[in-house]
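The complex appears here minus one protein chain, its other protein chains still in place.
Chains: A, B, C and D, in written order; residue numbering restarts at 1 for each.
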Amino acid sequence: MHDEILLDVKNLSKSFILSRSLGDVINGRHPQVDAVNDINFTLKRGETIGVVGESGCGKTTLGRMLLKLIEPTSGSIDFGGEDISTLDRTDELAFRRRAQLVFQNPFDALNPHFTIRRSIYEPLVNTQVPEEQHDQLVADALVRVQMDRMLHLLDSYPHQLSGGQLQRVVLARALVLKPDFIVADEPVSMLDVSVRAGILNVLREVRDTMGLAAVFISHDLALVRYVCERTITMYMGSVVEDGPTKDVINRPLHPYTRALVQAVPVPNVIQSHEPLALTGNLPDARNPPPGCRFSDRCPLAEDICRQSRPPLRTVEQNRRVACFKVPEMTAGTA
Amino acid sequence: QSVSPVRALTLYSRAQAANPQQYQAAELIAQAWGDLGLDVTVSGLPQNQLSDVVWYNRDSWDVSMWQMVGRPERSDPDDFVSNLFHSANIESGYNFVGYSNPEYDRVAEAQRLVVDRDARQALIYEAQDIVNADQPYVFLVYPTKSYAYNTAVFDDTTLVNQPGLGIKNFLSFIAVEPKGDQKDLIMNVSNELNAINPYYISGAGDSWMTELIWDRIMRIDADGLPTPWAAESVTWNDEGTLATIVIRDDLSFHDGMPVRVEDMIFSLESPQRAGVAPMYKPFVDPIVAMEKLDDRTFTVELAQPNAAFETSTLSKVNIVPEHIWAPLLDALVEGETAESVLEDSRVGSGPFKFDRWNQSEVVLSAIPDHFAAAKVDRVIMRVVLNVEASLGMLRSGELNFLTDYTGDPQLLKDAADADDSIAVVDVTDIGFQFLGFNCRRAPFDDPAVRRALSFAINRRLIAGAAYNGFGRPANSHVSPALPFWYNAATEELPVGIDVATAMLEDAGYSIVDGQLHYPAGMTEQY
Amino acid sequence: MPQAIEPMGTASTDQTAAALLPHLATAPRRSGLIAMLGRAGNAFWRVPRESNYAKVGLIIYLIFALTAIFADQLVHYEPLEILFADNYQLRRNLPPTTDHWLGTSYSGRDIYSQLVMGTRSALAVGLTAAICVVAIGTLVGLVAGYFGGWIDNLLMRLADIALGIPFLPFVIVLASFMGAAQSNVVLGIALLLWPNSARVIRSQVMSLRERAFIEAARVTGAGKWRILFVHIAPNVLALSFLYTSVAVGWAILTEASVSFLGFGPSDTVSWGYMLQDAYASQALGRGQYNWFIPPGLCIVFVVMAGFFISRGYEEVLFPKLKG
Amino acid sequence: MLLSVKDLKIQYKTRTGIVHAVDGISFDVPEGKVVGIVGESGCGKTTAVRSLLRVMPPVASYAGGEIKFDGSDILKLSEREMNDLRWRDIAYIPQSAMNALDPVWRVGNQIIEVLTKRGGMKKAAAKLRAEELFAMVGLEKKRLRDYPHQFSGGMRQRASIALALALSPRLAIADEPVTALDVIIQRQVLDTFSRLQREFGLSVVLVTHDISVVAYVCDYVVVMYAGKIVEKGPVKDVLTSPSHAYTIGLYNAFPELSADEERELSPIEGGPPLLLNPPEGCRFRERCPFAQEICKQEPVEVQVGPEHFSLCHRAHEAAEMREQARDPAVWRGVVTA
Partner (left out) sequence: MKYVMSRLLYAILVLWIVGTILFFMFRLMPGSPLAAFIDQTTTLEQQQALIARFGLDKSLFQQYTIFLQNALQGDLGQSFFHRRPVTEVVMEALPNTVILTLSGLVVAYIFGVLAGAYLAWRRGSTVEGIGIPLALATRAAPEFWLGMVMLAFFSFYLGWFPAGGANSVGLEYDSEWTRIFSVDYLHHLTLPVLTLAIYLQGLPLLLMRSNMIEILQEEFITMSKMKGLGSRTIVLNHAARNAMLPVATAFALGIGSAIGGNVVVETIFSWPGIGRLLVNAVSASDYPLAQGAFMIITAVLVAMNFVADMTYHLLDPRIRHAASN
């Protein structure tokens, strides 16, 4: 099951044209943000992949492109062998059934004017699933998200539910179409620690039992570690590291990933307080530094880093990294 | 035998806002005619739309309210008698109702040529009788005009009350004497002024200004008859076709230039030119020739005797300075008239000279060495659009001469009763309010119908209810304000729905199911 | 072309799911519109219960609405009928009596009857104009806000232009050009007043458009019209209502002003007409407070009621402003 | 003891009734230490810390207790005395720095305002001090001229720390200062706290719902649940041997980064009770897998170690509970509603 490629992302980029301020106009600038910059990766059927990175590095933008919610500036996304940018309305419906989204903020993800029931049935109506199947599918989804004991909530409105319950509803709505693929954009960051675990467990279980492929976006490596097999690190729109989660966390190769891992606090009294191997602030996304975009904060940066962009190279089996300072993979390790 | 019904009628009137009395009268008439089986709707229109319908599309309307206003030159009956009902004026002249009666035409033409006053009186009476019989108009009232002034400011014995015009007249403005420190005569006008131009009669208050700034050869005297003014004498030959005019030697224009015979001739001659002063042209049309005899004398020759010439021409035409106007008139382009020429100096030779005019007032100041120098220092005409405000300003002393009061006369009376320093003077107008039938259209082409409809209207009711008692029931185009010419016999009119119904039935009309029907065989052609 | 989805789950979950089925089937299903209307109704009644402003406003409206409906029963005379006393006199300028509750006008008409009849035209103008304004405004706001881009640009420039035209003068010119009729006043109001509500609704839509639940509708395959009218529109309905109640006031005020200036129809009695009549007939100077105060107060009350209601709704439904 | 809170009770009057947001809490803040307050959303953390400055919405009121700051009872001070104490002695760092800075004032001017109005400084001196403060929190001084909206989230948070330090207060109260930030900036901000505490002997009350943050910077921790303090003590004691079922649960629900074994997380099912009518007895009872009959009685604070207290009837069995709680199955199906 893990061999078939479900999603193939090639040279994907997205730039947002920003509106110009008075100063921009005077100086003749046309500011734009390269939110996602030339990304390549593949996702196999049933694989879960975590995308980590600092705020603003383009995670959400990537996720939304994968679901055809925004059009890429360039590059292509093949889903199940088909380029999703060329879908017609029927094909798009078919795509929508197979690819779903779980939202960061459950309090906002449900139409406040719809009952929970209506929200869960809505995808079935929208994608024209025959009506006799609806109940069955909904029942399945409710069981999956462990809401089978909360049926009385179905006729409530979103504002009457707690965050944890809402996020289950959001999950149920995403799963009701039995998709092959979901994007979960920080699905637990708005939730209390006590209920977080519940959602994470459901995600893990669904991953295992439904063979669902997933892109799990977070800036918390601990969460990614709990849910994903593979992890991609992004920095300013580009992938800087890609590899199996465990390896990435235990042995980060890119200096940025290293800082990221180091920065995650742990609920443990004994932990290192050594200073972060990272200086400065995130550069202005409108004029990123030339060369490696991390070069101005990188403790290891050398001249070459400031001059040219490091390509994303495969350095070990299943591991890719975009850094000049990481030694080339030795042939033998393959 | 089947008879066909009279169509539903629209009775046009000025909009209620603009002329509530007229509108009210129209509604009363509509109510009364309803009892005769006519379906009448009153439609109040703004001035321009009303004149568009009634004046410029003469075939298209049925009945309309209208009015003729009194002006000094109308103190001779000729203007109304010759113009209103003469068939020559049906197409584009004053006879907009399309009344045509050869007998009337004959009388109207004849009265002009008769210089003898008693003989002419008989003809004028006859004209009134014909109109009374044919009822092309339903005369409603001669409005009573009310003027008020401040007795604390003015010596009331010095005011001149002229028949048909009241105390608002040229002579008053000259003669009135201030009692105290307030030496300005401040009067009001209820409309926006649109021009102060010696070649233009706008119908608004500005003609009062024109009259003060520009002298005339003759002026209407307190008895309503013309008397020499800028002329020392006006003498006629026996046929009444040649006038010899000797001008005063003490006249000069406000810019210092003397008033010459040439100016007089120019003033009478220039309106004759095509397209210069359309409003004055009819007044000077009777003149066939003029000749300067010496520096103070000239002659005016008419084709035929004209009884009204002194009143409507010599007392009417402004004496303008040739040195200012001749070049202006020469520069007129095609289609342009002297009416629209902006001549800012407004130099005349009258007892007042033009000072300034802004949006809200016109100021004239007296010329002390004019032969008829005014007693006041200035005459100020203030535009006060709001009646209420004009009354308020009279009370507060901001106005001391209420010359244009369009509101409820009772309120003015009350104000005078409450305030000793306010005196009110009423006068019956030379002009009148009426309803015009379109005599071109059935059933109004039938004098019997017109008569019946006229008799159905209770004029006393109209005067009381629409004009609040400030109007005198009318039945002639010559006002009782001109007692010598007024034919009192026309007052005897039968009144009442019964009379009217009977008359209609006599003429073959019938009321079926509450609706008026034509006599058998006649049908609606509209 | 419906496409089936195979249910596929593990045996154990299937069992649990099967147990759920009857519960799903018996519960009320997707009664979307009815539920929504029910909710809207609830909100409608909730507001006057929670806000005194809305309560007072609704009561005032109710009184005027009843007056308008039963106007024919309430009047004593035809509002435009000229009343006569004996001896050729009008019953003019009478002070209030048992026969003429508010006295008579200068032209001998019963003021009370005019006041009652005026309610009708006020409400007619107010409601039709408000509905036109808000309908246009809502539609434009929805479309501009949701589609953005050149459509938005175009519509908003149009709105700018409409806002750049002086309102009352325009209605006056329109009324005198198209003829003095209330429908033309309504037209003028509709043509120029929609941008206010359109702008607010547009910005609301623009923020709704970015909300996650709209994105959710997109990922679950909803088409753009469905999103616009099923998901977004109900969320701006309250706002539209708010604007309707304000617009009623504007329309009535405008109609009154136009009539007052003498550009209104002379055969329809409205409060503006009454005030114009009073003003032109020197009621002020005569001190006929019984004539020019009541119509003014009626206008104040109706318009104020609209403001009160909108305020109440704002307080309860958009509690950010709650005072 | 710099700050000592005793049996503090705060209520909100609402349409539906009285919300007992803070229901008799007591804790101490020693000089120069960082005290963390953790707890689920809505358990009263913000209410508690804001009351320390006596700045509360009009609907809130003190229903009892005392707050002693350096020996004087804050609740007994006149408004004038209180204003004098505010910011000079106790400063505040808000959760969302965006809303905490006036959007129409330059950031620098907001700092200068405090320095001149409250610190009695001349404008020029205040300007220098502001630059100093910015340097202290690692911001460039040219950014003093910027408006808040021109700052990124992390910079804003640092700016509000600079603002808080303006008058060199003795106690800083920070309400979730890092919740909205991502890990790297969070780490930088936390490091700034630690540094200031070390260098200036600043005491800090730090509100968070993330125990790992507590573990990283705090000396003491106070665990709140539904308006009450359920456990408090030195960080290392509480984290190594949590003695309240809720603390244990929180700990188990938390994913760890470095742990080698694949531990399944256990959620605490259900949600915290409404504070409108809090249940009798232990408030955690309904979600607690270890609840017994006794838990229906009002629990009393038990000392389980030096400076370590727990509000659990079964605190003495804590070691046992910790052991059982490792099994996720224990936590499942506790709440049936």
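Everything below uses one rule, namely that a residue touches a chain if its C-beta (ideal position, glycine included) is under 8 Å from a C-beta of that chain, and two chains touch if they have at least 3 such contacts.
None of these values were measured; they are calculated from a predicted model.
If you put the hidden chain back, the residue from D:Lys117, D:Lys142, D:Arg198 or D:Arg326 that touches it is D:Lys117. For the chain left out of this panel, the touching residue among B:Glu177, B:Glu339 or B:Glu491 is B:Glu339.
Screening B:Trp55, B:Trp236 or B:Phe484 against the full complex identifies B:Trp55 as the residue touching the chain left out.
The omitted chain makes contact with subunit C at the following residues, 157, 160-161, 163-170, 172-174, 176-177, 179, 249, 253, 256-257, 260-263, 272, 275, 278-279, 284-285, 287, 292-293, 295-296, 299-304, 306-308, 311, 320-321, 323. Residues of subunit B in contact with the chain left out of this view: 18, 46-49, 51-52, 55-56, 92-94, 184, 186, 192, 194-195, 197, 201, 203, 275, 278-279, 282, 334-337, 339-340, 342, 356, 358-361, 363, 378, 380, 382-386, 388-389, 392-393, 396, 398-399. For subunit D, the residues in touch with the chain missing from this view are 50, 53, 55, 57, 82-88, 91-92, 94, 96, 99-106, 113-114, 117-118, 147, 149-150.
The rule is simple: only the chains that are shown with their structure count from here on.
Chain geometry summary: the mean Cα position of subunit C and that of subunit D are 50 Å apart. Note on chain placement: the centre of subunit A and the centre of subunit B lie 92 Å apart, centres being C-alpha means.
Note on chain placement: the centre of subunit A and the centre of subunit D lie 31 Å apart, centres being C-alpha means. Those residues of subunit B in touch with two or more other chains do not exist in this structure. Chain-to-chain contact here is organised linearly: an open path runs through the chains from one end to the other.
Contact between chains, per the stated criterion, is found for A-C, A-D, B-C.
Residues 54-55, 149, 162-164, 192-201, 219-223, 225-226, 249, 259-269, 271, 273, 275-276, 278, 281-282 of subunit A touch subunit D in their complex.
Contact residues of subunit C toward subunit A in the complex are 1-10, 13-14, 16-21, 23-25, 27-30, 32, 35-36, 39, 211-213, 215-223, 226, 231, 234-235.
Residues of subunit B that touch subunit C in their complex: 15-18, 20, 23-24, 27-28, 31, 44, 46, 387-388, 391-392, 407-408, 411, 458, 460-461, 464-465, 468.
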